Structure formats: structure tokens, C-alpha cells
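Of the protein chains in this complex, all but one are displayed in their positions.
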């Protein structure tokens, strides 16, 4: 049992040679940092697929009528795009990549509570992804229901729904296991002296997220299972022909999928809450308020699912209840925005790439969130529901929010993860193209939605043409920025300057260990004294 | 270090609990065979809740564990209840 | 792998117990989804549910309830036995639990078998022809929920099997009882769910 002392503490996790070599030393490693990178590379691959599908859709929509594909392909493309992006990228994204990498280090632990389970979650994730992808490659045609799998269409269509639905179910399971692991880790493995009120904000958001993963995911699990049973045996639960209620399917789907949007955004907010103080060199403004708002979002976010169903035929009572709850959940988000901005007040701000990404995050998040208010009000939602306005809302907030935060985070923690600096000039160039392209891509969709263009439309009337052209052009600019950013990161991981342990003068624990961190993070578990804290500059 | 000594529950306690559970089961069978209309559902659910309370506190050791687990359980059940109630805002008022 | 060994060294009973509880929460909500569906459809088709429930055999249901309750007690006792250091009793109690689980499944098998013989199974033409929509829903849910519950019984039995092996090999003992305790927690969860399934399907007429 003396094995632990055999691990040399001066070897970082990238160079460490364990029992296995090569690829095996990665896919069999239980080191949380290696698992994080496993997730990152698998997600990157899937993400590229999703991006290409997105671009294909935009290209199709550049003009009315057929451009590059037929309606069946278009329907399949947005379904697979949505499924990949939601279930495989943004829901597991930040927790699985940055949570895995940083959570143990930030709370002063050597690993997560159940390292083997952690590796197992990755395998489950891959299994789910493979299942979904297999539905594209084999069988009677790519699923074409949209990522929402609404009944009864999802069991009427002749396409290959079973593997896709089951894959989504499996992916949910992976996300449950990760959440479980994180909660136990945070409860049990905090460094001595690190009380709950000294827990950095990113772990706090992971904690909130993990609870939603745990409590919401099973509901969609069972729902998707029932849809599969329905397709296989016709048990009748959601089939109106057999007395089932398709609206009940929507309830169950959104009971998960609304909280899921907070699974996506909370860790993103957490990363921003780390980045803003570091680059302002200032204690975060309103630590308690940010923590409370995190928990409040997680909690209230559980009860607002009905705002996706305002036209589905709920009772009036349910409609205005959900509307008012939706408005309440906007308040904690507002609190966070105010606190971030106040953190900059009287700070000493250094303009680095992660900070640019973080500020643009706040900007696009505000647009996305505020457009959410338009959707939350009854009269206006009835008008814009299922139009391009909704598409603009969620791209601004899902991909604007989570995507921008992801890039802020990857630049911020890049030196820690790979021990090298990225090239600053290229990173900034990438950002500016991305940002401008992003606005050009999605802002026109708000306009289209207000004009009344429905979503999931392969073809459209002439009056929607000009805005669509602008949007397609924007998608190219943004992709250009994305390509620069990604290439720059890949190159820098190999040839960038060697990075110091703490390039940004951050105060959380991950900056106290060498870059890249050694295999077990800490030689000696740090101990927090009374005056220590994550943001004491 | 952490492995605090467990509270060892005597067999006797478990036996009593089982007896209580069986009694509740019988009672619920009896009650539901009388015609009570809408109350039948309520009665059956009441007994089920009593039974699950016993299982949770004794068989599942909540009584002897640290309080935060109990808090978590209560919290989860509350969330679940709230979800059902809010769902019924739709069906009840349709 | 050395990392793995390293972590075994930090045996954290409390940690794995929380882990188990969290897992139980997700299981509760998994069934929770089904309970929501059940209550909505019951609310929408009270008469049909009433009628369909008459088809189910109360006696079999009650017997299965009693079996599960007893098995819950035996597995709870086994933890006490382990902590008292009575290895033999522990093993015996676990074996009884396992057998009770098996009997439950056998009962279920016959119960389902009878239904199938009557032409009541998901997607059957007989159901479509003779039953009302509410009744079809009732039986759809009946098969989905008790089926899922039966799967949980099987998983629970596998976990008990592991605990049993651990105890007899001496890997699980008074100071390292987490595996057994977690098996117990899981089994109680299975019991807990049945406590609600039983009145909802068999009792409320």
C-alpha cells in the first residue's frame, strides 16, 4: 500500500509514465486531469461535426428553395446538430472538461472522490455518442424530429429514432455519474480549513449544476425510454390514438430540458466569476450574493419548464404561473451580471484574451437573457414562439453564453493545462472575428423572428431573404475566427512559450501548483487559515 | 480517521419495524376495500407514506446518520412534490 | 495502476454512502417521472383505471409486498450482524434476502404470464379491440412500471451477490462495511418504490 509514494512529485501529469504506454495510458487513466483532456478531445471532434452541420444549414438558408440539400436532409441536419450540440457538447461540456480538470485542484484534493467512476462516465459518454452517430450511419434514415423528439411525430416517422433516443438516454446517464462524483468530491474532499464560504465560485456553480444533473436527468431518461417502448410495443403513453396525451410528453421533456439549460450556463457563469476578479486583480464583488444566486437559479430553474409550452394547450392557470416563475428566475442572473460589472469597478484591469472573451460573454449573455424576457411574457411569446426569434435567443445564450465562456476558460487555464502560453496576437485576432461573426450570424434571426419566420423551415418566403443572407455571411466570418482560435491553441500546446505557475496572479489554489500540475496535484494538502480565501488580493 | 463507530441497531428494532410495516399493509388493504370514493386514494397514499417514512428512518438509517443526509432527502422529496403539483396546475384547470 | 491503489487507501465510508444516496435520488426521480404520468392519466381517466385495476390480482400483489418487506428487514439486519462481527449470520441473512428477491420475481413471472394468456400485453390486438383507451393506458403503465421495478430487483440481487462474495471472502467486514450498507440502501429503495406501486396498481379500485 505504499504505492502513492512511488509517484514522483516532480513529474507532471502529461509526462507521467504509469503502467500503460501511449493511448492506453490515456484511456485507462483514472487521473482527473487526463480524463478532462479525454473529454476535451472527444468533444472537440463532435463539435466540429456539429459546426459543419450548422454551416450547412446556414448555406441552405442563404436563398429560398433548394440550395445544397433537400428538405429531408435539412430536417435530419438540424436534428443531429441539435442533439450533438445540446447532449454532447454544452450539457457535459464545462463540467466534464474544466470541472474535471480543476475541481480537485481548486478545492485542494488529489483527485475526485471516485476516480474509477469518473473514467467510467467517459466511457458511457462515448457509448452514448457512438449510439447517436450510428443512427446517422445505419438504418432507415437519419432521425428527423428535432432535438426535442416531440410525440407523436417521434414515433410516426420512419427514420432511425431508436438509437438516437437511446443514445441521448445513455448520455444523460454519463452526466448523472459526473454530477454524483462532483457532489461527493465537494462534500468530502475540500482542503482542511476550506469552509463552504471559502469555496471558490467555479466549484460552487459545479455543485449547483451537479444537483440539477442528478435530479432532472432521470426524468428525461424515463421519458425517452417510454418513447422507445412506444415505438417498439405501442404501449400508448403518449399516443393520442391510444388515449395518451402528447402534451404530457412535452411536460416531461421540459422538466428536464429546462433545468438542463441551467446545467449549461451555471458552470459558464462560474468560469466567468473566476476570470473577472483575476484580471481585475480584485476581490470578487458580492461573493455571498453570487453563491446565493447560483443556488437560486438551480432551484427556481426547476419549476419554469412550462414556458416552452405556452401555445401547446396548457390551462391558463398553468400558463401564467409558469410565466411569472420564468420572470423570477431571471433575477438571480441579473444579480450575477451586476456583480461581475461591479467587480471591475476600481480594479486594475489587464486586457488579456480571456478577459476579452469574458466581457464579450457578458455582452452576449445579456442579449440572450434579455431576449429570454420577451419569451417569458405570455403575449409576446405567443407571437414569437417557434420562430427564428427563439433560435436567436438560444444561440445567443447557449452558444454565446457557454461557447464564449468555454473559450474564455480555455485561454485562462491553458497555461495551467498544457504548461505553455498561447500566442496572444492570434488569440485576439481569433476573438475579434468570432465576436463580429457571431453578432452578424444571430442578430438577423431576432429580426426574422419578429417578422414571423417560423423555425425549422427549410424554405422560406421571399420577404425573409435579405436577413438570411447577412446571417449566412456572419457564419463564415465566425467560422474563420473559430479556425484561427483552434489552430492557435493546438499549435501553442506544442510550441508555445513555457508558462510560469501563475501567469495571471490568480489567487485560487490551482495557481499554487506547477504548470502543468503534477500527477497528484499537491505534495502536501494545503490548509486554509482564517485569513486565507480564494479572492484575497 | 473518518470511520466513526457506527450505531449498531439491534435486531429487535428491525423486527418491530417490520411488524409495523405489515400492519400498515394490512390496514391499507382493508381500507381500500371499503368504498370511500376519492378518499380511497388518499388513504392508500397515506399508508404508503407512513410505510416509506419507517423504511427511510430505520431501515435506511436516516435516524442514525448525520442530519445533512436527512435534509437532502427531504429536499429531494419536496422538489418532486412541487413538480407534481405544478404539473397539475395544467391538468387540474384545463 | 498506482493511482487506483492510492485511492483505495483513502477508504471513505461516508463518501460512498453519500454517493449511494445521490444515486438513490436519481432513481427516485426516474420512477418519479412514471408516477407523474400515472397520476395525470389516472386523473384523466378515473373510471377506466378503476375498471382495469380490478383485473389485477390483489393476493399476488399483497404476497409480493410482504416478501419485499421481509427481505428489507433481513438485509437491514445483516448490517447489524456484520457490525457485531457475526459473519455467519450476515451471510445467512443475505442469502435469505436474495432468495426472497427470487421468489418475488417468480411470482411476478406468473402474474405477467396470466396477463399474457388473457391477451393483455403491450401492443396486443386483443387490448385494442376490447379495452377502452384508459384501460390500455393503465396496462401500458402497469407493464412499464412493474417491469422497470423488476429490473431493479434483478440489479439489486446482483449487488447483493457482490456483497455476499465480499463478506465471505472477508473483504467486507465490520470496519469496511460500505459495500454491504450500500447494497442495503439500494434494496430498500427497491422496496420503497414497491410500497407505492402496490397501492397504486392493486389497491385503489
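Each chain carries a letter (A, B and C) given by its place in the written order, and its residues are counted from 1.
We take it that a residue touches a chain if its C-beta (ideal position, glycine included) is under 8 Å from a C-beta of that chain, and two chains touch if they have at least 3 such contacts.
In the analysis below, contacts and distances are computed from a predicted model.
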Chain excluded from display, named as in UniProt, from "ABC transporter permease", "Acyl-CoA dehydrogenase", "Branched-chain amino acid transport system substrate-binding protein" or "Cytochrome c oxidase subunit 2": "Cytochrome c oxidase subunit 2"
Neighbouring displayed chains - absent chain, whole complex: A
Full-complex contact with the absent chain, from A:26, A:233 or A:338: A:338
From A:63, A:377 or A:501, residue that would touch the chain that is not displayed: A:377
Residues of chain A (touch criterion as defined above) contacting the omitted chain: 71-72, 75, 144-146, 150, 152-153, 156-158, 240-241, 243-247, 280-283, 285-289, 311-313, 316, 319-320, 323-324, 327-328, 330-331, 334-335, 337-339, 341-342, 344-351, 359, 362-363, 366-367, 370-371, 373-374, 376-383, 385-387, 450-452, 454-461, 463, 537
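As a convention for this text, only the chains that are shown with their structure count from here on.
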Pair exhibiting more inter-chain C-beta contacts, B-C or A-C: A-C
Approximate Å spacing (C-alpha centroids) for the pair chain A, chain C: 34
Chain B: positions in contact with at least two other chains: 76, 83, 87, 91-92
Chain A: positions in contact with at least two other chains: 215, 251, 255
Contacting residues of chain B [partner chain A, same complex]: 76, 79, 82-83, 86-87, 89-94
Interface residues, chain A side, partner chain C - complex: 1, 3-4, 6-7, 18-20, 28-31, 110-111, 113-116, 176, 179-181, 183-184, 187-189, 214-219, 221-223, 226, 229, 233-237, 242-245, 248, 251-252, 255, 519-520
Chain B to chain C touching residues, read off their complex: 2-3, 6, 8-11, 14-15, 17-18, 21-22, 25, 28-29, 32-33, 40-41, 44-45, 47-48, 51-52, 55-56, 58-61, 65-66, 69, 72-73, 76, 80, 83-84, 87-88, 91-92
